[in-house]
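Every protein chain of the complex appears in place save one, which is left out.
The letters A and B name the chains in turn, as written, and every chain counts its residues from 1.
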């Protein structure tokens, strides 16, 4: 998988690339109350989303959440949805895929095995009746942009996965689509390549300035490169926002758990004289923000918001059940009055590890907790 | 159809197929069996099989149906380990071939009511290797609906079929494919002479819609209305009519009654039952079975005609006029040359022949309409006709045994000279014929343009 990773936006080839797939006028994507069913199964339930022009946007969710279906609906594949999908103000629902000028990169890349790389890339230009000379110029510019110039005459079966991915990308952007849709583009690549590729994708997107939607089930991918993400589950958008925003203030337990690891504790908010407290079923109370609404709720605490108290004088006491070595830190499962809490501790060389059964005392930075009512 | 004897394992079904493979040894109810190789349809064979087995319950008759030609081929290929007892078919020529291969045994009994010859043609093989059991004459059958629809007159004589009005309406088989057609062709050639006979044949074939692959193809085509008139052996006409088809049959004056035959195969494994079957077939009782509406053949036994159905002629009382005395020696001598010649000149080049014929007919008609004024056109038409009728082989050459030997692999005598190969000769003929037809078409068209 070690291919010459020419920077896609490097200073050298970038100049020539501008002649081909250059910057396009970014458009807004406005999804209004879109619903869709496969037979009796409702796959999308009234989705409302607005994606800003030029934004790098992610649909993040587990499989079956409807993210790919929504992406395909934007491209015009699958059953016709109810509602509106506006690209640059124009409703495309009911328009045939081939009339939308929407670029999509498929999870399988979908390179046509009977055509060379160059023929694959030229395909969309042929369909648009672009003159031969210009086609040739734009094809080579697009291939150069993705660092695949030297493979122009190869067949897809002679390329590695990463190379196929680049060709698929070149094939899509060469036609200068209004928006770029990426359907799990990195899922078929191995780990190292994936990290590099996502950076390349980001740079490419920034250069083209094209409104881009990236579908993934991998939160790390979404967090690292996307401007904003929409977390989806069960055909519903759970939350929209910047990655850090969503991470820090999850709208519900699902979002909290899907983005990173979280302790989601069930309990009741009680308003006490000395400030509000979140009371767990075991009776343990954790202080919480003054404006918290009284009544049943959930408290989201990230493992890094809990730490081991040095002298056993923490607010909670419990017993270590197990430990997971994560490299930079060790994640402990600690039993506190019948409830398991995950606690992260930074790992340094020689710092050792706590044993199962060890009695520990915990500090909770309760101001980092988030209360949710759902 | 009678009940077919079944081996007991059949009832066990597919599941025990492997066991069935081992259990192939047959268990017959009957003590003896009789294997008959025949070209006759089951409509004919079943009648005799049933009646014979009724009289001889101890003999199980097995009928193997092959076309005459593949039947002969089959007997030749299997001679080394012969399992067949009787060969039963129309064409005497096929029996001549088998006789030549020494594959026939003999049967020599006199049967009351069967004369030695009919109009000079011997009913049985003089060497007693095969016997006539029914008489067949040749003529034409036509589909009355077809004739009405196309407003065609019913033909009476061979010459009638040469008329332009029949162009594209005639069906005929090829002598190399059908033993009966071979006899028809030979009858015409013997009746009209070599040159004239071929002229007639080419003129009729020039009107042909098709040259059928099997002799049955002709009555079948007439029955279904693919073409209007077919040249057939009589029983095809009679049995088709008896089956309800709107067809008629007619004997032209140049025809011959030729026996359909049966013979015992050499080294027959069941010689006794074979003899018995022939006895039965030739007896009055057996002969009367030929009047079955699906069969409708003329018995060779005079005594059988007492029970003949209405409309079936009796050849022994002169109901059928036969001008030709069929000479089977001549027929046998040039057998293969005739087959090959017919195919090269007619079967394989039917389109060319048809085009040439049509062009000549058109020119003729134009000439007749224009009065008899145009001598040049008339001359061109005559030239065209001469080209069509030109033959690559003379009657003498065709009868030359040396020349005939080219067409057979087994030489009768070791000293027979063989010069040239069949394919080589045929290519020479073909080149000549194609060129002649082309030129004839050209001349006829030129003649027409003059009128």
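We adopt the following convention: contacts are C-beta pairs under 8 Å (C-beta built on N, C-alpha and C of every residue); 3 or more make two chains touch, one makes a residue touch a chain.
Throughout what follows, contacts and distances are computed from a predicted model.
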> Any idea which of "Iron ABC transporter permease", "Cytochrome c", "Deoxyribose-phosphate aldolase" or "Alpha-ketoacid dehydrogenase subunit beta" UniProt assigns to the chain that's been left out?
Replying inline: "Iron ABC transporter permease"
> Of the residues listed, A:124, A:162, A:267 or A:297, which one is in contact with the missing chain?
Replying inline: A:124
>> Residue by residue, what part of chain B touches the chain that was omitted?
In response: 1, 4-7, 10, 14, 17, 20-21, 24-26, 35, 41-44, 62-70, 72-74, 77-78, 80-81, 83, 91, 93-94, 97, 100, 143, 145-146, 149, 176-177, 179, 182, 209-214, 216-217, 219-220, 223-227, 236, 239-240, 242-247, 294, 335-336, 339-340, 343-344, 347-348, 351, 407-411, 418, 421-424, 426-427, 430-431, 434
>> Give me the chain A residues in contact with the hidden chain, please.
In response: 63-64, 68-69, 72, 75-77, 79, 96-104, 106-108, 110-114, 123-124, 127-128, 156-157, 168, 171-172, 175, 188
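Here is the rule we go by: only the chains that are shown with their structure count from here on.
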> What whole-Å value do you get for the distance between chain A and chain B if each is reduced to the mean of its CA atoms?
Replying inline: 87
